[in-house]
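Not every chain of the complex is shown here; the ones you see sit where they belong.
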Amino acid sequence: MAGNTFGKLFTVTTFGESHGIAIGGVVDGCPPGMALCEADLQVDLDRRKPGTSRYTTARREDDVVEILSGVFEGQTTGTSIGLLIRNKDQRSQDYSKIKDRFRPGHADYTYQQKYGLRDYRGGGRSSARETAIRVAAGGIAKKYLKTRHGIEIHGYLSQLGPIALACEDLSVVNDNPFFCAEPGKLDALDAYMRDLKKSGDSIGAKVSVVVKNVPVGLGEPIFDRLDADLAHAMMGINAVKGVEIGDGFAVVEQKGSQHRDELTPQGFASNHAGGVLGGISSGQDILIHMALKPTSSITVPGNTIDTAGQPTEVITKGRHDPCVGIRAVPIAEAMAALVLMDHLLRHRGQNADVKSTTPVIAP
Amino acid sequence: MAGNTFGKLFTVTTFGESHGIAIGGVVDGCPPGMALCEADLQVDLDRRKPGTSRYTTARREDDVVEILSGVFEGQTTGTSIGLLIRNKDQRSQDYSKIKDRFRPGHADYTYQQKYGLRDYRGGGRSSARETAIRVAAGGIAKKYLKTRHGIEIHGYLSQLGPIALACEDLSVVNDNPFFCAEPGKLDALDAYMRDLKKSGDSIGAKVSVVVKNVPVGLGEPIFDRLDADLAHAMMGINAVKGVEIGDGFAVVEQKGSQHRDELTPQGFASNHAGGVLGGISSGQDILIHMALKPTSSITVPGNTIDTAGQPTEVITKGRHDPCVGIRAVPIAEAMAALVLMDHLLRHRGQNADVKSTTPVIAP
């Protein structure tokens, strides 16, 4: 299957390039009878959209999404939902200089080799611009999960370069331009970013997602485990180079007696597993972490080759985020929502008539 | 889709429980005309199989695989390949004590809640026993990748608990029971494991995979990126809690000028990306790392609840590896092979007639 569809029962199929006419997609499998309007999706689109602070690209896009189908008299009908965002601030002229050379750290070289040609304007399809549609589609899933099952998905920036950020207060995440949950570090972040911009360089980041109120039972072993599908979703976000569930890489040095989460009638005694056991949600919070590489588009000159294979140099002027990790927060939330929604539908397809006789323990 | 099929064009569908009659599977999409016999698959099965050293479970299984179809006069025919391994040393009586209680760190509780019942003998379907079939299926992919494209897949143990292990010499990996590529650390590993066994506890590990001679162009953006599908594959291995491509979580503290791999006519100047750019293989070595949690089955007593929700205690006697990470090495190789094989077929399906005019740079 070509790679522009995500999910099995609740699917999103997307299209669109950074500097094309529009980006858009189709959400299929949404249960009928849910109230839905554009404003529901705009909230997260506005959180993701460029040009909102001095820490992000200066490109101006309203990112106003249009729902073209699948909603009638304010309610989803169960049919496929068409989504469309017209591009506005395309300034393609910025990119003429990279037409014949490959930017290091970008997908220019691999797209050229795979397809024999590439849309060089702003990265074309490889640009993170397409993630706006993921955010819109994820918004539909988020609403269903929240209104029907009380499931809440919270993303936050957990590290920016050398500055680690605790998950202190999720309620302040949307009140600052860093999606930071540790308010005491905001000044440090601001100072760091100011210096970074001056240097013309960029920095990596770590983003985390917590999912609360997940019902026990989501995930389809052996291969479509909930954690495996979350890893697929997160590693598929532009710039992500690592994904962890629960304690992640810290488990390498853990003992079994230390890692395993004991069960008590009052609930699990700990959550090293991050809410997934055997690929199936345990009812505990799902804990996901991911590492995002620093933006490759920087004004520091870099060596590369041109399309004829000759050595040359490149400076990416364009308009870019010095830390792509920041704006990845709503994208990561959206991808988590898409995975959970898909697994919810898959689970109840197969197991609708299951009646477990074991009490569900508190998370 | 139910979760027991892996891949889109080159697929493997598996069945079987730890203590059932047999485990098996179907490999579909294998190109015709490749020489194939059971001995080809037995090599890796023997590397994975239990009971081969004092560091692994004492369960004795020959793990002899039978090819039931899809091969005629020694060659693959292009039709589906049936694989079967009969279970032998099942000793189900070991497990009667855990029938009514949930082992911490295991999938007992989540399977019970999802399906309303569970095969409690040795974890049933959630046992790593089923990975033998992944290894057999991966062996078919490995052979095709190697013989037709020269692609080589090397796994090794890169950390055991506190002992980090360098990738010093891949040629010695199969000469020691740890799949260790740093021969100077073998004594330290041996000593660590001896002490661990005495304590009745278990330990986590890190496993790495290097894929060499990958053609440029594999991977299907946006969602089925090569790195995303590798993350899905690796996070789907039992006990894996984290996956990295290239520099992984180290990118969080990297600058853009430091991370991006420059291109020269002689090849890439570095490989921070781990061989994947924009979700597509760059022709460089693919570098994958994963974290495996410590075995949950230990003789250290643990608190839990029974199926009635009452508190109780559990000691897992059975026969278990004190470090599941070790035997995961051939499994990780097999999963990498399955992903690459699937993407090779998908890529040439869509792009068979592409003729790139840009020279492919040396890795």
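Letters A and B mark the chains as written, and numbering starts fresh at 1 in each.
In this section, a contact is a pair of C-beta atoms (placed from the backbone, for glycine too) under 8 Å apart; a residue touches a chain by one contact, two chains touch by 3 or more.
Quantities reported herein were computed from a predicted structural model and do not represent experimental measurements.
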item: Homomeric assembly size (copies in this file), of which only 2 appear in place; value: 4
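Note that in this section only the chains that are shown with their structure count from here on.
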item: Centre-to-centre distance between subunit B and subunit A (centres being mean Cα positions), rounded to whole Å; value: 26
item: Sites on subunit B touched by subunit A in the complex; value: 1-6, 8, 14, 102, 104-107, 109-116, 125-126, 130, 159, 161-162, 201-206, 216-217, 219-225, 227-236, 238, 241-265, 269, 272-274, 277-283, 291-298, 300, 302-305, 307-311, 346-347, 350-351, 354-361
